[in-house]
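Note that this complex is displayed minus one protein chain, with the remaining chains in position.
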Amino acid sequence: MADLLEVSDLHTQFFTRDGVVRAVDGVTFQVAAGETLGIVGESGCGKSVTALSLMRLIPQPPGKIVKGSIMFDGQDILKMDDDDVRGIRGNNIAMIFQDPMTSLNPVLTISRQISEALELHLKMDKSESRKRTIELLELVNIPSAKKRVDDYPHQFSGGMRQRVMIAMALSCNPKLILADEPTTALDVTIQAQILDLLKNLAREFRTAFILITHDLGVVAGMTQRINVMYAGRIVEKADTGELFANPKHPYTWGLLRSIPRLDESRKAKLVPIEGLPPDLIAPPPGCKFEPRCQYRRDVCREKEPELVHIPNAKSDHESRCWGTQAGGWLVDTDWRREIGDTRLIEAIKQETASVTATETPGE
Amino acid sequence: MIPTLFFVALITFALAKAAPGSPFDKNPDKPPKQETIDKWNRFYGLDKPVHEQFILYMSNVAKLDFGTSIRRQRPVADILGQGFPVTAQLGIQALLLALAVALPLGVISALRQNTLIDYGSLFFATIGTTIPSFVMAIFFIYIFALGLKLFPITGWGTPQHMVMPTVILAMGAAAFLARITRASMLEAIRQDYVRTARSKGLREQVVIVGHVLKNALIPVATVVGPAAAGLITGSFIIETFFSVPGIGREYVQSITALDYPVIMATTLLYAFFIVLANLSVDLVYGMLDPRIKVAK
Partner (left out) sequence: MATASTTQDRAAELNVLARKQRSLWQDAAYRLFRNKAAVAGLIVIFSAFLIAILSGFIAPYSPTLIPTSPASQMEPLWTGSKYTDPRYLLGTDFLGRDILSRLIYASRVSMVVGFIPTSIVFALGVSVGLTAGYFGGWLDQLLMRFTDIVYAFPDFLFLLIIVASFRNSPFGKIMDGLLLIFVAIAIVGWVGVARLTRGQVLSLKEREFVEAARSVGATPRRLMTKHLLPNALAPLIVTAAFSVPGAILGEATLSFLGVGIIPPTPSWGGMINEGFPLFAANPWAVLLPAMCISVVMLAFTFVGDGLRDALDPRMKT
């Protein structure tokens, strides 16, 4: 049966004075109903722009979705007229933004900001929406919800504000929620609480999630599938467990290697990925990661690899690399030998195994 | 506020007294006799030492006695009482006109950035804030009074008399307010919470009116107080130009005539309004912005 969301060859660009920024440069992926997909990558790789494109929230000048299709529930969002798109926003697809401090309107009460969507999409009247708002606040564990519903955003702490944003996103029972770095602006302990909350909500309401983050730790415990993005393209796609157990792209290896280890000796140096992301106005002609890749060969500079299936890998594992493709020179490389330890990978494997066991993607 | 006003009085007094000459030598063709001058000096207390004069003046002010105008031989309070309503009327009319023009203009030009209306209103704002009022008045008079013969040049009383002074006075304020409104709207529209509002599926109109305007108008509202004060204290040029019988015109004349009581009283009055207006800024912020609590 068709997936809830099917994105095909999406291209989103920004037309600036200095040139055309190809922020999303040919992205294709699917999300099944009830599934949680993680999109991982550095700042500027296009993950947020992808999410905004899904809701057509890209500011029209200077941005534009120039190509592709976004099939949601059988309809192409890019072909809908404005009114229909607005009907979907907040209703079937909702978004949680990164910074809860600035994403809430400081001069409007929480109650007003949550009720808005309820009154607009579900046609509730004031008293119904107020009741429902309080229910939602309780659902996200805001204490004394009834008393606090008329408070202003500045009267809440950061973690609480993010919960309010989550309540707002959930309000009309959307089928898909886009969470753009939902915990990046929060303390680590609060992070854990919020992620737990999201996980439970996903399970309870069978909501599909797209979780966007640069933090591999976050996706490890939360997602069924992961897309790794770089320079506007997906460079690796796999089930979460498979990605951590058997990553097949030098960039992913770099990401995994760069995570500092608690059990490392104090003299051990951090292992960053050297260099900087490419200029999205004039990207290199071949593989976009090639300048920073320590495994590169001439072919990498000349031609860009396609996203292809990895031979002998579990399930649906794709990677965009000449080296790891069938017949490539990296097919048998054990990337772990570079850091010489398998303990980290085992730990992650166990975490993801527990996630995959309990989640049952609705069909 | 009181200490500020005290020092304002002190400085004004010092300056006025430091000025060479006296109120009685303004008529070089018919200089009064020395004994007449002495008599007047005694009458107005000008023969006393300067600091005594000041103390005497301030203690009178505390009793709300502002003395007698030397030039016009009438109680200062009367003169101000007569002139102030005129100035106030001119100021309030100008303020209302300015707001009525500036707010919509600022909002629309922010929403339709870089279109004709935006450039037009920016042009208007530039002209209004750059060109001095008397220069503007000159152009206006040339076109409307001399050219089209629509309005009388001087005087006050009938609606026709009021049009040109009000419009010209309003222009400066309108230009200033329009700029601020536009800038504030542009700033508000860039905020993250606007994106959140759109992501909920609200129509653009609802987003602008319900979310953006309320934020954008706060800075504008806080500025209205000082703008009003500016209009009241700045009207003297227009009043002089159009012979409007307000306190501004009176003030200019009293400065050149060294009419100390009037100078002191009017300066204090102006300063009072300005200080009041500045206080109002914080008050308005406290009222409109829920993030700010005004200590009661």
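Labels for the chains are A and B, by order of writing; each one numbers its residues from 1.
The rule is simple: contacts are C-beta pairs under 8 Å (C-beta built on N, C-alpha and C of every residue); 3 or more make two chains touch, one makes a residue touch a chain.
Predicted, not measured: the structure shown is a model, and the values here were computed from it.
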Per the touch definition above, residue among B:G21, B:P49 or B:P159 touching the missing chain: B:G21
Touch with the omitted chain, as defined above, among B:T68, B:S121, B:T196 or B:T267: B:T267
Touch criterion as defined above, residue of B:A77, B:I117, B:I131 or B:A221 at the omitted chain: B:I131
Touch list for subunit B against the chain that is not drawn: 4-5, 7-8, 11-12, 15-16, 18-21, 126-127, 129-132, 134-135, 138-139, 141-142, 146, 153, 230, 233-234, 236-237, 240, 251-252, 255-256, 258, 263, 267, 270-271, 274-275, 278
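The rule we apply is simple: only the chains that are shown with their structure count from here on.
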Intercentroid distance (Cα basis), subunit B paired with subunit A, Å: 56
Residue ranges of subunit A in contact with subunit B within the complex: 55, 57, 86-91, 94-95, 97, 99, 102-108, 116-117, 120-121, 152, 154, 165, 168
Subunit B residues within the subunit A interface of the complex: 191-193, 195-203, 210-211, 214-215, 218, 288-291
